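Here it is: the structure, laid out below.
Every protein chain of the complex appears in place save one, which is left out.
So that you can tell them apart, the chains are marked A, B and C in the order they are listed, and the count of residues begins at 1 in each.
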Amino acid sequence: MSDQNPVFIPGPTNIPDRLLSAMHVQTRDHRAPDFVETFAPVLEDTKKVFATTTGKVITFPSSGTGGWEAAVTNTLSPGDKVLVARYGMFSHRWIDLCQRHGLDVQIIECPWGSGAPVDRFESALAADTGHEIKAVLVTHNETATGVKSDIAGVRSAMNAASHPALLMVDCVSSLASMDFQMDTWQVDIAVSGSQKGFMLATGMAILCVSPKALAAMETAKLPRIFFDFRDMMKANASGGFPYTPPLQLIYGMRESLKMLFEEGLDNVYARHFRLAEGVRRAVDAWGLKLVAQSPDLYSDTVSAIYVPEGFDSNALTAHAFDAYGVSFGIGLGEMNGKAFRIGHLGSLTDVMVLSGLATIEMAMADLDYPVKLGSGVAAAQEYFRTSRAPAAKAAA
Amino acid sequence: MSDQNPVFIPGPTNIPDRLLSAMHVQTRDHRAPDFVETFAPVLEDTKKVFATTTGKVITFPSSGTGGWEAAVTNTLSPGDKVLVARYGMFSHRWIDLCQRHGLDVQIIECPWGSGAPVDRFESALAADTGHEIKAVLVTHNETATGVKSDIAGVRSAMNAASHPALLMVDCVSSLASMDFQMDTWQVDIAVSGSQKGFMLATGMAILCVSPKALAAMETAKLPRIFFDFRDMMKANASGGFPYTPPLQLIYGMRESLKMLFEEGLDNVYARHFRLAEGVRRAVDAWGLKLVAQSPDLYSDTVSAIYVPEGFDSNALTAHAFDAYGVSFGIGLGEMNGKAFRIGHLGSLTDVMVLSGLATIEMAMADLDYPVKLGSGVAAAQEYFRTSRAPAAKAAA
Amino acid sequence: MSDQNPVFIPGPTNIPDRLLSAMHVQTRDHRAPDFVETFAPVLEDTKKVFATTTGKVITFPSSGTGGWEAAVTNTLSPGDKVLVARYGMFSHRWIDLCQRHGLDVQIIECPWGSGAPVDRFESALAADTGHEIKAVLVTHNETATGVKSDIAGVRSAMNAASHPALLMVDCVSSLASMDFQMDTWQVDIAVSGSQKGFMLATGMAILCVSPKALAAMETAKLPRIFFDFRDMMKANASGGFPYTPPLQLIYGMRESLKMLFEEGLDNVYARHFRLAEGVRRAVDAWGLKLVAQSPDLYSDTVSAIYVPEGFDSNALTAHAFDAYGVSFGIGLGEMNGKAFRIGHLGSLTDVMVLSGLATIEMAMADLDYPVKLGSGVAAAQEYFRTSRAPAAKAAA
Partner (left out) sequence: MSDQNPVFIPGPTNIPDRLLSAMHVQTRDHRAPDFVETFAPVLEDTKKVFATTTGKVITFPSSGTGGWEAAVTNTLSPGDKVLVARYGMFSHRWIDLCQRHGLDVQIIECPWGSGAPVDRFESALAADTGHEIKAVLVTHNETATGVKSDIAGVRSAMNAASHPALLMVDCVSSLASMDFQMDTWQVDIAVSGSQKGFMLATGMAILCVSPKALAAMETAKLPRIFFDFRDMMKANASGGFPYTPPLQLIYGMRESLKMLFEEGLDNVYARHFRLAEGVRRAVDAWGLKLVAQSPDLYSDTVSAIYVPEGFDSNALTAHAFDAYGVSFGIGLGEMNGKAFRIGHLGSLTDVMVLSGLATIEMAMADLDYPVKLGSGVAAAQEYFRTSRAPAAKAAA
């Protein structure tokens, strides 16, 4: 009887009832006029979430990984060089994808817990006087370590080196939860998905593509059919899809955008910061450490937390699930066994976060962690109650 | 964005997704054979929850109040004397209903916070040598004060006085959450509803009627049509309803019974006790007092908690709702302003309860209650983690 | 695998997906401010459907029968005389209800298939010089016979006799499907329900009460508690309910009203007329006869159709259900075995109606009725295609 507990994995996120209902729709004809009327505004409104006026939103029925594949295959050719920094599981997986597509991947190895190494990017780009590097790939929010990278900084580094490479950004676990500025940061391709900040079911990759990236498409030779931008854009232009569209997700997306705009994107970001900060206060109260190396790197959507020496983070997350029916993120890759993660993105409230903190405290106590019951909860409570929006406070 | 927070009102309760889906059914023909096949087992299985083999389950599309009206009008005649103790809002409202139906209500006034006064019932019944008292009306779980009454004790009192009155019990907020023994306690009419322990939408009164009460029906002269037992039983016998049945609730009831039996009724009761006990530990840690006067009276479905002298419980519940989006029960009747209530019945987990405790702690802190943040949560955590079922513990 | 077939019973009606979703809502606190904000506009908007500005809308968690009981018990006293015409099962059941409440029912017996006998009403009222008749009860749409009565005519008769009796109208199966004019017809109490024209689940009686009827309430002595207008109005005034409200139905009602207003009430009525007329064309093509005696009596929400001499209508409806999984209305009361009914109200389209006609044709053929396959369908098709709204035609 635990189906009402929230999940604290960093996606897929808790789905609000309103969005579950929005996706609960009977089949309609995707070739009929009313589909066009539904879909076109969804694409248009999604641009606001990417903060772009010049970019093009393209979706595919797939996951974020499919989105990466689309980004790479539509703009690059076999043998092309790309520059990537590896500082977590997801940056690692993107590297792997590039390599398997026959790209020449120049990897900057960074410690897990660090973010995009702006200076080293700048050096590498400056050194590439022949402009062999065709794209710089950056993970905005490394879900494995709870690290947010400085995309504006990466863009500055590229500009400083006057480098024409494309800037591709994985914002799967940041978009619609943390500030993202496609146009200001001059991002060329941003890749996200339906199951994180959009609070929907998994199943739709959501990309935004700059005019520059669209131009690159014309000469790109990597094969792509299912993920072909041109096929999709051509079909979208007449209101359709090159194959059967994921209708339920599109209706869900329409409602998700409404929810985000009703709350206000800035309020959405502020809420994520507050919830994240509450978690960080709890971590501090427990005497534990975040994997993220410094406050400027702290992610507002997921916190990766080292367990104390001598403890196994896998045992902790397994116990929290078995004993209390609550899912937390396990440690991935290098962090396996060493850290657990608390996802705090999407449809979430102070109250839900506190229930997660209370649960993991119990689980830690059960496994003899040196953690005082209620300590993390109290720290988060104190922060939550004092940081409430003035408006809400006045209403009290 | 708080639609995922649980409610902590003592009903209607949080509806599990499984039951929301079970009630999400298209219209079917209630005069067709498959309705019969659905409805008859629901009535039969509901008897198990009342713990009866001889009673008859009767439902009406209405609320618990409608159930009371049905109980009274089907078995009594104008001017009949009934014996009731008043110790809370719901016992009070039942008295009012009887008086407005022209019954002669003999009231035993008791302090709020106490339960059914077994001894005084016995005296009153013993004094009624002419057996003018036709029914004894008892509220099993007084939702306004969080008090559980001793129905077995009332039955003993009746037997000690060799009194033939009917025993009618309001178990609206106890059935399917706390142990109820229709047959063992020789209850004649038990009245409940769909929106508490059954975890469904509001809209169905659920009664169980003994053969003795059915016999009384033959001479009862209070008018009833919509709530007529005979019309309903006659229609039910051929699989129907005397008017349009609440189909969605009946399908929901079928699934609710499945859930209860899957968990096991004894486990359901044990879970409610654990959750209630966790709340009580928190209350104690806060230095607050329950309205219920002694441990034997503690309800496992709702706790009414006095706020400290000088504080207004209405301000507290209003603030918890405005600031944190969480509903708690207000103080009702005599308790208005003096006590708030935490409902802990229906579909609820340790984790959900902790989120409620954490919330009310913040609200109390905001309003300068002398309560330490995290203190109640920690007390409940400690209890929850040490009282988990051995089986679950082994699995960890 | 027939759960996608529509039902053709005269209520509960097919529930549009949009309304199923609107009722699929988690528990919220009915004592919290947002319930008030939801419920008050629902009551206000429902007045538009009754076409009243002076009436008061009152709802109860129950069925239409509960609504009748509320109408009678809130305005009359034991022994009061009421005038009713009996011309079908539902007018009969209302009479029975009055008698069981100890009213003195003056019955005008009419043949089934006829409607409210305006002239005989006038005579009876004129004869009642002492104004002993306190209320005239009329069934606007007799669901058993598919007969619509002339409420404006009844009002004229009352006025002609200068009779001060209350006019109570059962519009359960007509409201929100056929034109209803509370104010123009000076109806004092109109009784309807959630499961017909409002296309919702069963479970809410919906009444509209005139100021005159509210005044009568002050002296009415029939007992009522669950169905008490004053308790309900008092609670409603502060946004609440005297007991737990049927939250899901109230949210459903809000969406139902939106749907009705989006289509436009006049368009809703026109659609019902078209669908009904299509059915009548089919009946004519089959060589069968309606129970309703003349075109001015034809109901636009349900058609009762005589089977040919020597056939059993129960066998027909049973066969349609068993063989094709489609529910039609059985013949009720005097019509049992002699007539079957096609409900054509609520959420219904030309296309759905044609599927019902095609089905019953097959069932009739299977049972050797002298009916040509496709004949009724063709007659309805011809009517539907030529009577489409010009706007829709232009768009084609």
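Methods note: contacts are C-beta pairs under 8 Å (C-beta built on N, C-alpha and C of every residue); 3 or more make two chains touch, one makes a residue touch a chain.
Just so you know, these numbers come straight off a predicted model, no measurement behind them.
A.B. asks: Using the touch definition up top, pick the residue from A:Leu43, A:Ile107, A:Ala152 or A:Ala201 that touches the left-out chain.
C.D. replies: Residue touching the chain left out of view: A:Ala201.
A.B. asks: Which listed residue (C:Gln106, C:Gln293, C:Asn314 or C:Gln381) would be found touching the missing chain in the intact complex?
C.D. replies: Touching the chain that is not displayed is residue C:Gln381.
A.B. asks: Which residue from C:Lys258, C:Lys289 or C:His319 sits in contact with the chain not drawn here?
C.D. replies: C:His319
A.B. asks: Quick one: which of C:Ser114, C:Ser299, C:Ser313 or C:Thr359 touches the chain that's been left out?
C.D. replies: Spelled out, the listed residue whose C-beta touches the missing chain is C:Thr359.
A.B. asks: Kindly note down the residues of chain A that lie in touch with the hidden chain.
C.D. replies: Looking at chain A, the ones touching the missing chain are residues 3, 7, 9, 11-15, 20, 23-33, 60-66, 69, 96-97, 100-102, 193, 195, 201-203, 222-223, 225-227, 242-249, 321, 327, 330.
A.B. asks: Give me the chain C residues in contact with the hidden chain, please.
C.D. replies: 1-6, 14, 16-18, 259, 263, 271, 318-319, 322-326, 347-352, 354-356, 358-359, 361-362, 365-366, 372-375, 377-379, 381-382, 384-385, 388, 392-393, 395-396
A.B. asks: When the complex is taken as a whole, what residues of chain B touch the one chain not shown?
C.D. replies: Here the touching residues of chain B are 17, 21, 24-26.
Heads up, the rule we're going with is that only the chains that are shown with their structure count from here on.
A.B. asks: Which chain would you call central, comparing Cα centres to the global Cα centre?
C.D. replies: The most central chain here turns out to be B.
A.B. asks: Taking each chain's centre as the mean of its CA atoms, which one is most distant from chain B?
C.D. replies: Checked the centroid distances; the maximum from chain B is A.
A.B. asks: Would you mind pulling out the distance in Å between where the CA atoms of chain B average out and where those of chain C do?
C.D. replies: Centre-to-centre distance between chain B and chain C: 35 Å.
A.B. asks: Using Cα averages as centroids, what's the distance between chain A and chain B in whole Å?
C.D. replies: Centre-to-centre distance between chain A and chain B: 45 Å.
A.B. asks: Among all residues of chain B, which ones touch two or more of the remaining chains?
C.D. replies: If we look for residues of chain B contacting two or more partner chains, we find 3, 14.
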